[in-house]
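Every protein chain but one is kept in place in this view of the complex.
Let's turn to chain A:
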Amino acid sequence: MDTGNTAWILTSASLVLLMTPGLALFYGGMVRAKSVLNMMMMSFGALALIPVLWVLYGYSIAFGDDVGGGLLGDPTEFFGLKGLMTDDPEAALPAMAFVGFQAVFAIITVALISGAIADRAKFGSWMVFAGLWATIVYFPIAHWVFDFTLTGEDGVVTHTGGWIANNLKAIDFAGGTAVHINAGAAALALALVLGTRRGFGRDAMRPHNLTLVMIGAGLLWFGWFGFNAGSALAANNTASVVWVNTLVATAAATLGWLLLEKLRDGHSTSLGAASGVVAGLVAITPSCSAVSPIGAIIIGLLAGVLCALAVGLKYKLGYDDSLDVVGVHLVGGLWGTIAIGFLADPDAPAGVESLFFGGSVDQLWRQVVGALAVLVVSFVATYIIGTIIQKTMGFRIAEEDEVTGIDQVVHAESGYDFASLGSSGATAPLGGQARAEARNIEGSRA
């Protein structure tokens, strides 16, 4: 047992946990004032639900012994984390440190999707979706990507992992496929299932509080060092290379986004800076162990430019991916994952050749297949789950409630409760109490 490694992984897990409240701020600031609480609540809902599922059976589906084809771990092997509390002096890391570190990945992946359905999703339906999606989509895909086959000293396989990590051997260091392509494809499917908000493409729907967005982006960047450097699962050289690559790719992506905005629109915006930070972090997530710092700069710069161009697609194609989960996480995740095939440097910790470093296309096709497999499976499965919820319990709030504001109607609160005219103060003064009003109507009819 190495206490230094253990300390770093527990620290990294805590850093990654902080990313989800950071995401809540990032997303919360981007919606209109009447939806800020609901937006943040979708992230906190994931924080409330996913750890429970993870302990019960999620960890076991992701990291239990493979039950066939590298598709799924055995859900019963570690049900309730049984057998994982005992101290094993031989293990490189306490099992529970790894359980905790991977749990926070599951939380943020679910929370990321919520950006596509801002202002309009029933909270209860979101929670049902979050549980189903984690169970059916995330836990198995985490198994594909993060669960490595283990062999004992005598060469006997002691644990069989997932197909992307062990059979395909695509490189995804910290979750470009399992987290970002996965969440991005799910976001696209869910945006299509729910449909556009009232006024989409006509009203500006500008962010109501960009200071929150920038604080959120800053917290995401901070937490992301745990996400990427922690994925080394040790406090070592790999973690250090990854740390520097994460720093510089993010910086380059921010520059790229701001530069593109300046040239195209005439202004570099704060929303562009915050989005550039996230685009760079997404793109370097799969590739941070496989490229040199110069490679990281190239990946980051292009991620900033590509994602800045991609976020405009939703208006052309007509899907209301409200906060650009598709444009940033799907596009950035695809770019970062596939870029390994072009820019991987054999001198980097992953030690693989690529098209530009060694002239091999072997890694490139593995990256493309891994990325597309996750994209397709996530999109199709999410579309089905979303449609079932839509047809049974309903996924969208009423149009009148959407105009009044989801915070007031669904949560009976408002993010900014300014002086009210002789009312209780517990509910919003302006912005509507339509649901209460409706109740009143029914009361008077009865």
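By definition in this document, a residue touches a chain if its C-beta (ideal position, glycine included) is under 8 Å from a C-beta of that chain, and two chains touch if they have at least 3 such contacts; residues count from 1.
By definition in this document, contacts and distances are computed from a predicted model.
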Protein name as given in UniProt for the chain not displayed, "Alpha-glucoside transport system permease protein", "Nitrogen regulatory protein P-II", "Aspartyl/glutamyl-tRNA(Asn/Gln) amidotransferase subunit B" or "ATP-binding cassette domain-containing protein": "Nitrogen regulatory protein P-II"
Hidden partner chain, touching residue among A:2, A:65, A:353 or A:400: A:400
Which of A:33, A:56, A:377 or A:412 contacts the chain that the document leaves out: A:412
Residue numbers in chain A that touch the chain omitted from display: 199, 399-400, 403-404, 412-413, 421-424, 426-427, 429-434, 436-437, 439-441, 444
